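Missing here: one protein chain of the complex. Every other protein chain is in place.
Which chain is which? They are A, B, C and D, in the order written, and residues in each are numbered from 1.
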Amino acid sequence: MNQLVYLIPLLPLIGFLINGLLRKSLSKSVIAIIGSGVILASFVISLVLFFQVKSSGGQIINYFNLINLDKLVIPFAFQIDQLSSLFLLIITGIGFLIHLYSAAYMHEETNEHYGRYFAYLNLFVFSMLLLVMGANYVIMFFGWEGVGLCSYLLIGFWFKNDNYNYAAKKAFIMNRIGDLGFLLAVFWMIAKIGTVNYTDVFAATSNFSSADITAITILLFIGAMGKSAQIPLYTWLPDAMAGPTPVSALIHAATMVTAGIYMITRSNILYSLSEVTQHLVAIVGLATALFAATIAIKQNDIKKVLAYSTVSQLGYMFLGLGVGAYTGAVFHVMTHAFFKALLFLGAGSVIHAMHHEQDMRKMGGLKKYLPITHITFLVGCIAISGIPPFSGFFSKDEILAAAYAKNPIYWGIGVATAALTAFYMFRLYATTFLGNFRGSHEQAHHLHESPSAMTIPLIVLAALSVVGGFFNVPEVLGGHSSLHQFLSPAITSEVVHEASHSTEYMLMGISVAVAVIAIVIAINKFSKKPELQDAQGFAKVLENKWYVDELYDNIIVKPLNSLGSFFKNIIERRGIDGMVNGVGKLVNYSARQLRLLQSGLVGGYILFMVLAIIVLIYVWINDNHILSFFYKYF
Amino acid sequence: MPERAELGVMNAIIFSALIGVVMMLGGIVIKSNAGIKLLAIILLFILLGSHLAEYYDLFNIHIQTHGMLAKSRFGMFFNTIIISLTLLYVLLSGDEIVKVGTYGAEYFALIFFSLCGATILSSYNNLLMLFLGVEIMTIPLFVLTSSEKKNLKSNEAGLKYFLMGSFSTGILLMGIALYYGGTGLFAIEASKAANEAQQAFRILLPLGLLFIFISLSFKVSAAPFHFWTPDVYDGAPSVFTSFMATIVKTAGFIAFIKLFELRSVDMGYSWKILLPLIIILTLLAGNITAVFQQSVKRMLAYSSIAHAGFMLFALYNPNDFGKQGIMLYTVAYSLATIGTFAVLTKMKDYTYEGYNGLAKTKPVLAATNTIFILSLAGIPLTAGFFAKYYMLASALKESTSNLWLVIVAVLFAAVSVYYYFRVIQAMYFKDGNAETTEIKPFFKTLLIIIAALIIVIGLMPSLLLDLFYA
Amino acid sequence: MAITEIIFWFLSALAVISAIMVVLSKSPVHSVLWLIAVFFAISGHYVLLNAQFIAIVNIIVYAGAIMVLFLFVLMLMNLNKETEPQKNLWMKLTGVVSGGCLLIILISLVRQATEIKGKIAVTKTGDIGLIKVLGKELFSSYVVPFEISSVLFLSAMIGAVVIGKKD
Amino acid sequence: MVPVWLILIPLLTGLVSFGLQNAKAVKAWALFSTIISTTLIIAGIYFLNPSSLQFNATWLKLLGSNFSFKLDGMSKMLCLLTAASFLIIFIAINKNEYKNSKSFYALMLLMQAGFMGVFTATDALLFYFFWELALIPAYFLCSMWGGEKRIQVTFKFFVYTFAGSLIMLCGIIYLYFQTPNQTFSLESFYNLHLSNKQQYILFWLFFIAFAIKMPMFPFHTWQPDTYEQSSTGVTMALSGVMAKMGIFAVIRWVVPIFPEAVNHFSNIVIILSIIGIVYASLIAIRQDDIKRLIAYSSIAHISLMCAAIFSQNNTAMQGVLIQMFNHGIVVIGLWIVADAVEQQVGTRKLSELGGLAQKAPALAIFIVVLAFANVALPLASSFIGEFLMLSGLFQYNIIMAAIAGTTIILSSIYTLNMVQKIFYGNTVTLTEKAVDISGNIKIALTILVIIIIVLGVYPQPMFNLVK
Partner (left out) sequence: MPIQYYIILALVLFCIGIIGVLIRRNAIIIFMCIELMLNAANLLLVAFSKMHNAAATANNTNVGIEGQLFVFFIMVVAAAEVSIGLAIIVMMFRNVHSIDINFLNRLKN
């Protein structure tokens, strides 16, 4: 089986090449089959691999040396262990479902763009696989940037719309800011220990000073901030909703944005050694979670709500990482992948039905028109709200428990965020599916349930959202923490907090109770009278996302642009080029002056000669003085 | 070949004087311009032949010179060069020479006499011969400069040249007198100065040398004694400017080198100040002023001043590098200058605009002229590069502390590109319809040969320098 | 004061004053005459130095031939009047000052020179200036320059013809 | 003999082209010449006897200068770059019409000969010769074909670089007199023992010449003007190959000869380079002209290479070595695209363009790949180079590396900006009638893209080459 590992990323790559190069000549169905088929094949291989890893443990497979210098060797190698095989399953599994969904969702596109879409999607899966399979930070960085590229391409998929293009560019550039941090961390490792292989780095932690570790982990975390949309680099993710909805589901909810979590989990040994970073991660995660949740409350675009929800949930995961609950974070990645993909696809189904209308205020009462979508969407909402026994409950609970153990204040804010999550999700649910339809007649006329290629993934994901939690039922609820056990070889530094069962019951109780209360309030408030007017006062601040975009625009983008203009127009033209041209002008000027000596008058010429003779004689007499003067100063 | 100071006078001097007379008399017999030109060419070949005969020890006239002249390989080689250059010059511009006025044969005779002066300068061993050589070389030039009698510019140039030339002769003579007062000799011998210099405060010899230095600087148009050059070169008929700027000027350098090779010691420290001072002033005056010119001819006059600045570097190290270098420079600079002037004389309009679009109307002229210009600018692959290279190297070889001077010099060389390339720009990149007089195929062939020579020397300067040692 | 000294000072004064008058005379003809006076004074010096040949040649060639040529030309041009436009005062002043500076520097140098202290140019005696001695030397050691100077005359002659002849 | 042939082939074919009359024949002839050159260098690298990679003949015995060439690792790579670049350039501009095309192609080939000479000469005087030989055809090429202000602009370029190289000549002569047996050979220069003071002076004499050629801040102002004004085919050669001459020369002629000075001045040079990176990138962000944008981007990239050289560690140096190749390939690709756009639409102003992706999808795909190669995205060859360079710089100084690292952010801003403004959005009047690129450009770009990606995934052949 190990010989086939390379097939996992290779198949999507082949799919990319076929779809990309032959997109004009292939029919849509062929494109869809190829696009989805390669992912399915990868999924199958991943599944086999998963069980193999489960039974016999992970391993590293070297292919060739990417860089082979005297001191620095960076192999192109894959590391298949518990952590990566789990992610492989998530990526290929959910990836396949979303490909399937896309086949129907994107059917209106022309052949060429349809092919392009699947090519991009395949390329994305390839990059994501590279990211998780790589056995060192450089290969991870390959995937890391690759997914950024695909994200760029897919956000700007409808490239005729300039706003989408701006969103795509913004996503890429903000990611790159984080990437610089990642790169610097890699350089730091190279400078200190000369290797970037996970195994070597983790084995050589003793060679790092604590400052090194803190710096490396913080820099890596900056990378994660960019990719996983944490404060302050989160603003791209809501804008990224410009892409097709399946893309949002796959990239901006289920997989790419969790790369940061994967990376930190992968580096858990380093992170556990730095208290400072851990606190930083926790605080940033928590702040993001809360901050994004507050914004989500007042958004009216169905995808924007989900986007902020994603940001918020990612914050949750970082909280988990920060408090040392690596398994919890990974678990939440998994469950979040299920229900957030579900929610996005559900939203996609709604948007599909509403003819690309995304404003919730123009929806309402869709329950009866879209029964399957409604049910599955409701399941997703419950799951994300953390109501037992849906999957979200278990994963969130694990993080909260760990947070409590670390610091009760973390836990408090976490619960408050959970309440907000439940509130805005059910605000979304209520506004969209309950009440009366508020759209135009034409839209009402066309409302229909989506085709089965779209509903089947919804159903599958809904099922996973329901049962996903049982993969890691904590002992307190009579489970075995099986995920925890499975991952333990890969996550060696996790500290298990042994809290008393009573405390745990209490914590669960509080969080569930808070969520339920929020749900009730939300349904009551919005099922009958949804907010249709523009928000006022503080709500307006929330609706405008705390004006963070404007802030960034004013303190970063505009100054940078004016600095560029200043350089271009003043320094470059007048300063440097002016100086260069000044030399030319000086020559011209002195030419004009010198030529005046050439008066055309013999008397003048001879006068100069006589004067020169006097000077030369003077120089000759005083040669010693002049020479010593020169030796002194030159 | 041993240095045979006492033995012989060179064929070149005798023959150039004789053929001057023959030319003069021939003018009475032959009336057609073509005939005169042909005679001149034949006579030049004879001159070259007789000189080469002596060079290779086949035939020479022995005359006891009593130390007035000294035969040296250096001088002989230089003579070969200038005679060949004159031949080339006459071949190229012979038509133009006879067109200047009604005295075709006389012009040639004067050129030969001037050449005779140049050959004396390459072999003088006595200040009297230096003086006579300088005068024999320049007096015909006064005449040639003012030979376009109806042209006021030519008149003016002639008068200016004459007055200033006589003035510098006065200074030269005063210098020689002082030198004589200091040494009791006119013969130039190596200075015994090593301990002599430390003795009393000596005035006469150094002052005399300084005066001679000034006078020779005037002849080679080194700043600040260069003021006559642009006016005279500009005013004189172009063909004669070409002759003056090349053969005559380089002969001045030979005179310079011969004297100061032996005697610069007597100038003491001041030599280390005076020479760089003059070099920098010359480069400055030549290069900077040339930038502003509108007429190509006048630009070339200034550029010849700039080249004088470079050639002065040879005085730094007149022993080997300087001598080889000045040979190379003579050839490179003269070939290119003769070439550009030959093209210039064919142009109807001497301004830069007059060259606009020459590449389209006369591609061969433009292409060869480009090579000449590149050589003058000292671009590698052309002879001009090695010429400049030798000059710079001779300064650095003398002392590495001259680095600053060399850097200044190359910066001025960069400035020179500014005005040289305007010609190329005009010929190739500007639209226009450059008008020329009729161009004969022979003329074109010669231009191509000269251009080829420049390139060959630019690639393999040793071809030339090996001859020097042969 | 010996008679030689008196003659020396007299001739020197005559030479200098005449030279100054050459420069200062308004009329070119007067300048020529003053210049002839200078030549005579200088010839007097030559005689004093017992260089009779040079003295004679100086008078014959310079004062006799060359200066006559000058006069001839001046008369040809009818320039005996004071027609010469004057340079402006500043130019003149600059000329005089710079020439004066040169003189002062040179003289101060000569006065400092130690090498010529006590050296004398013998007057009245010595036969090297005699025509017999000079002639012998001229046609033995100096025969080459002597011959070569003929080239100079040839070219001067051709030049004069080329320039002077009316087309 | 290989290096000699590498020079002679373009030189002779170039001279022959002056005589050809038919424009098509000239194109074919030039293409033929570069194919031979490319084949020869590839054969030289992989198949021929290593002894054939050297050549020695006496040239100027008196001066101690020899006609000596050697293809070592770096030279091999750069010769390969030169040959391949010209091949690609000739393919890409095959459909362009130049007035007096025989001179154009002839001069291009002569310039190629100059490049080859610079990269292979192991004699300082010879090196200087070829250094100028490369410049003269460039001068004519830029002045004869191109934009309206080309004459003045090219002239500035010429005088600037010529002045620089003359200063270098002073340094060469100086070193020559320091060698014990008065030679110009590289070997003897390497064996010199110069005092610190000498090194400090000579370092600048050489470095300024190379800094102008690269060009490095603040000696760069000739470059955007020249790139903008000259014909794009020439610009490709200038930025693809000629800019590498500066980097190459620093590595070969400065670093080993003046180690003390390099040590002493590395801070200054790196700081200047880093200023150059940020400065040029910021200006690129504000550019409206495609060619100027690429020009400034090129300055930023070259500055990074320069900084990496002076960080004096092996990692960075390896990065520089392969980046020279990679940058050449990428930037030529960008120029081809810029040229294609200009040929199609007739403008280079970003503000006047838009929506070209709808009309020229193939071109759009190529530009996206090239753009991401330009921003050093992994899987593209330039990533490896920049990664190593930054990594090396990091070992020199963390803060400097961090500031230099902003290049990956800034470059993505201006590159994506350019891509977006040209290709995305709705079509405008100018782009309305555009059609997709012709086959020759496709071939050229395909070759480039394949090289970029192959070397991005498996750069080891390059490392082996430059070893």
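Basically, a residue touches a chain if its C-beta (ideal position, glycine included) is under 8 Å from a C-beta of that chain, and two chains touch if they have at least 3 such contacts.
This one's a predicted model, so the numbers in the text were calculated from it and none came from an experiment.
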*Of the chains you can see, which ones touch the chain that is left out?*
A, B, C
_Sole residue of A:Ile216, A:Met454 or A:Ile606 that reaches the chain not shown, by the stated touch rule_ = A:Ile606
_Residue in contact with the excluded chain [from B:Ile46, B:Ile63, B:Leu87 or B:Ala177]_ = B:Ala177
_Sole residue of B:Gly94, B:Gly158 or B:Pro461 that reaches the chain not shown, by the stated touch rule_ = B:Gly158
*Taking the entire complex into account, which one of B:Ser50, B:Ser123 or B:Thr169 touches the absent chain?*
B:Thr169
*Interface with the undisplayed chain - residues on chain A*: 595-596, 598-603, 606-607, 610
*In chain B, positions touching the absent partner*: 128, 131-132, 135, 139, 142-143, 146, 149-150, 152-153, 155-160, 162-163, 166-167, 169-171, 173-174, 176-178, 180-181, 184-186, 230-232, 234-235, 292-293
*On chain C, what residues meet the omitted chain?*
4-5, 8, 12, 15-16, 19-20, 22-23, 28, 31-32, 35, 38-39, 42, 45-46, 49-51, 53-54, 57-58, 61-62, 65-66, 69-70, 73-74, 76-77, 79, 84-87, 91-92, 94-96, 98-100, 102-103, 106-107, 110-111, 116, 118-123, 126-129, 133-134, 137-138, 142, 145, 149, 152-153, 155-157, 159-160, 163-164
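Methods note: only the chains that are shown with their structure count from here on.
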*Rounded Å distance, chain A centre to chain B centre (Cα mean)*: 77
*Separation of mean Cα positions, chain C and chain A [Å, integer]*: 101
*Please list all residues of chain B that touch 2 or more other chains.*
207, 418
*Enumerate the residues of chain A that touch no fewer than two other chains.*
584, 611, 613, 617
_chain D to chain A touching residues, read off their complex_ = 156, 159-160, 218, 220-222, 279, 282-283, 285-287, 314-315, 318, 355, 357-358, 361, 368, 372, 375, 377-379, 383-384, 387-388, 390-391, 394-395, 398, 401-402, 405-406, 408-409, 412-413, 416-417, 420, 423-426, 457-460, 463
*Flag every residue of chain A that touches chain B in the complex, lowest number first.*
584, 587-588, 590-592, 594-595, 597-598, 600, 602, 604-606, 608-609, 611-613, 616-617, 619-620, 623-624, 626-627, 634
_Applying the document's contact rule, which stretches of chain B touch chain A when the two form their complex?_
159-160, 163-164, 167-168, 171, 206-207, 210, 214, 218, 224-225, 227-228, 230-231, 267-270, 272-274, 277, 284-285, 288-292, 404, 415, 418
